[in-house]
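Here the complex is missing one protein chain, while the rest keep their positions.
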Amino acid sequence: MSATRYAYLGPEGTFTEVALRTLPEAATRELVPMVSVPAALDAVRSGAAAAALVPIENSVEGGITATLDELTTGEPLMIYREVLLSITFALLVRPGTKLSDIKSVTAHPAAQPQVRNWMAAHLPDAVWESAASNADGARLVQEGRYDAAFAGEFAAATYGLEPLVTEIHDAVNAQTRFVLVGRPARPAAPTGADKTSVVIWLGEDHPGALLELLQEFAVRGVNLMLIQSRPTGAGIGNYCFAVDAEGHIADRRVGEALMGLKRICPKVRFLGSYPRAGVALQDVRPLRAGTSDAEFTEASDWLTRNLDGRG
Amino acid sequence: MSATRYAYLGPEGTFTEVALRTLPEAATRELVPMVSVPAALDAVRSGAAAAALVPIENSVEGGITATLDELTTGEPLMIYREVLLSITFALLVRPGTKLSDIKSVTAHPAAQPQVRNWMAAHLPDAVWESAASNADGARLVQEGRYDAAFAGEFAAATYGLEPLVTEIHDAVNAQTRFVLVGRPARPAAPTGADKTSVVIWLGEDHPGALLELLQEFAVRGVNLMLIQSRPTGAGIGNYCFAVDAEGHIADRRVGEALMGLKRICPKVRFLGSYPRAGVALQDVRPLRAGTSDAEFTEASDWLTRNLDGRG
Amino acid sequence: MSATRYAYLGPEGTFTEVALRTLPEAATRELVPMVSVPAALDAVRSGAAAAALVPIENSVEGGITATLDELTTGEPLMIYREVLLSITFALLVRPGTKLSDIKSVTAHPAAQPQVRNWMAAHLPDAVWESAASNADGARLVQEGRYDAAFAGEFAAATYGLEPLVTEIHDAVNAQTRFVLVGRPARPAAPTGADKTSVVIWLGEDHPGALLELLQEFAVRGVNLMLIQSRPTGAGIGNYCFAVDAEGHIADRRVGEALMGLKRICPKVRFLGSYPRAGVALQDVRPLRAGTSDAEFTEASDWLTRNLDGRG
Partner (left out) sequence: MSATRYAYLGPEGTFTEVALRTLPEAATRELVPMVSVPAALDAVRSGAAAAALVPIENSVEGGITATLDELTTGEPLMIYREVLLSITFALLVRPGTKLSDIKSVTAHPAAQPQVRNWMAAHLPDAVWESAASNADGARLVQEGRYDAAFAGEFAAATYGLEPLVTEIHDAVNAQTRFVLVGRPARPAAPTGADKTSVVIWLGEDHPGALLELLQEFAVRGVNLMLIQSRPTGAGIGNYCFAVDAEGHIADRRVGEALMGLKRICPKVRFLGSYPRAGVALQDVRPLRAGTSDAEFTEASDWLTRNLDGRG
């Protein structure tokens, strides 16, 4: 039964699985690896899975376009959770292999920018070949096709390998952000440290449209955390924007900003409001004066009184 | 009984009386001249008059500060109507007086900028003295104190004078705008060609506050027709702003803009929504895309659906 | 010879004269009272006076429209200095008069809002009549026409009166700002605590024009201290704006903002850059990051390098 099944971008032993296992409810779900982001999300759309965990942003590579494009088009889905995972690699080898033995290494191409400097320093002569996933690279080492694989340290056990070197990462603080995606439903209640994701299409050939979009947020004191352009498919220069804003759709300032976008933009797709990962309540930026729910209610009451002649 | 009594800035025979008589209901009201704008408005506040007509803006002199300041402070009042009157002067004389006989002229000081050029050309040697009102100037001519008075042509009959020259006005298209002021009540329904007046206090020592004020209107597509600063009395450099905006408080875009101001400004006073004088419905500027009531309702429905998980 | 002559809004013994005498150079000038602001400024235009001191803003009444309108139209003039003066009134009487003897009081109408409450409390039954100036009111008391006059305490000696009560002022911190106006010339060098005055005409029927005007300043980090609308004379709703901005025309951020206004507005009139009164250098608001002259120069050098291919 799908309600107990969570899909994720597989195969087993990747960072996505690790990220998924940080969610408490993962312990009671059947976790199903899928071959691609589209496959994982289609499993949700078809009802084969209750939800899917997929990467959406990477501090080295930027937005994961496959995920952004899947959420932007097709049957609507919604984000319910996000998970932040620090990415460090281990060099996995068959037991007994020494650094000087390594002539060939493999990993998913996304790993390359994060290990390139380390390789240049420590394995200058080794040949790199790409694998379909980091886990798959580990499997190929197990089979003897390569001497070493970059992968998460947690993958060693699965493939009978050992981590020769750990904590390899070129970029300081490399992180990947994952989102748990399900079919549209009522968002969870605001926690006070929330994020709202939305995709916004701009009108054609209106050079000031992006500025107007940002002003709908700014005038209501809603801070943006991320804005990414994605092509609409209608030709060079036609973009929609995936935006992450601070706050919850049930916060009055966010709701009013979204309605403003809905009015002036040809299309807006709400992707969800969900708790922010990695931010304690006390670290949330204070609201700009005049933008709390209480102040919205007070202003609304004032308007009603004036409409009624009781100013 | 006060419901039948309308006060106005007197004395009888001034432009204000003429403006008041353009209102259909004036025919069935007792029209009471008052000695000053504060006196006329206090009559409304005390219940001695149901309403008062007072000048608020003049195309030559600008905002009438006495009226702006009375509406800004003290017990709240509301504007229900506006009247636009073209201002041209007649040179009133005792019957038989010729232009060459005129050695002294009088009128209210506000008339001076509108007749100065004419006087320089036609009465270069005549002496000007100020009168308490144009009507009072006519009375002084009747009494023989001065040879001529600048006043509305309509004042001639009242004082037994004759208009020697008419249609005198220096500024092209000199007009005065008057407002009919009453105690606060429910505004009349929108007509489609409405105006909303409001006074807005800015936070202290916040140099960008005026820009933010304008953006609250701009982001909702509400055009401003007038913005005038008035000192708050709290020292040099402390101003509030009297603003006239296109539209009615019951229009969603105007209501949301006013709520925005209410939230971010220390104080906002609603002065009324009322039909625009001198503008036919077909001449109203078209709404900016996305700002009609229908579009507000649609956006609001869309938000509700998303809050409910039925996006 | 005019270079030694300073005109001011008279008569002698008014606050304007006191303000003028606060300027060090006044000691070596012939100070000539004029009957009106236009007369004082025309004396400068004609060369009869080297400069004129006139009031321009009053913390109770707001902008002095006669001064604003004279600076806005006619042959250009320039502001070289400003003087701030705290306004408190004395009740001047003939020697021996007691408070209970006073049946009639006089003063210039502008004094009324500042003494109204005091009169209501202490002279509830006295009759008020307006005088042409506060000094003139004092003269009329000397002549026995009225029992008392509100005027500056300094006026008592001139007219053989004595101050029965001093420090009368309703508004907390009532101040008047005066400007020293001359014919256009090179502005004095920046002091670091300067103000720039300008009059700006907006394009016709362009509802967003005021917002654009403010953005020209805001985007360069130039704070506004005052913005006042004045009718252009072209009919109701046609306004120009008198603006005081922090900084000096020779400051790069101010110069660029003024050029921006010059480009997008039909007309801009520069009224001068001059030291701010009442603000010590250390109390000037710090510049917004990126708007100092050094940063402008650095950016300009960077642009030149890139234009030359030496980015």
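Should a chain be cited, it is by its letter among A, B and C, assigned in written order, with residues numbered from 1 in that chain.
Definition applied: contacts are C-beta pairs under 8 Å (C-beta built on N, C-alpha and C of every residue); 3 or more make two chains touch, one makes a residue touch a chain.
The model shown is predicted, which means the values in this text are computed figures rather than measured ones.
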Taking the complete complex into account, tell me which visible chains touch the one left out. A, C
Which of these, C:Glu12, C:Glu162 or C:Glu256, touches the one chain of the complex that we don't see? C:Glu256
Would you mind spotting which of C:Ala27, C:Ala185 or C:Ala280 touches the chain that isn't drawn? C:Ala185
Cross-chain touch to the chain not pictured, restricted to A:Ala3, A:Ala189 or A:Leu211, is A:Leu211
So which of C:Ala3, C:Val127, C:Ala157 or C:Leu303 would be touching the chain we can't see? C:Leu303
Subunit C residues that touch the omitted chain in the full complex: 76, 78, 184-187, 212, 215-216, 219-220, 249-250, 255-256, 258-260, 262-264, 268-270, 289-291, 295-296, 298-300, 302-303, 306-311
Pick out the residues on subunit A that sit against the missing chain. 57-63, 65, 84, 171-175, 177, 207-208, 210-211, 214-215, 218, 223-231, 233-239, 246, 285
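The criterion applied here is as follows: only the chains that are shown with their structure count from here on.
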Once you've mapped the touching chain pairs, tell me: line, ring, star, complete or other? line
Residue-number overlap at the subunit B/subunit C interface, same or different (half cut): same
Note: subunit C sits from subunit A at a C-alpha centroid distance in Å of 59
Using mean CA coordinates as chain centres, what's the subunit A-subunit B distance in Å? 57
Could you please state the distance in Å, as a whole number, between where the Cα atoms of subunit B are centred and where those of subunit C are centred? 26
Where does subunit C touch two or more other chains at once, residue-wise? none
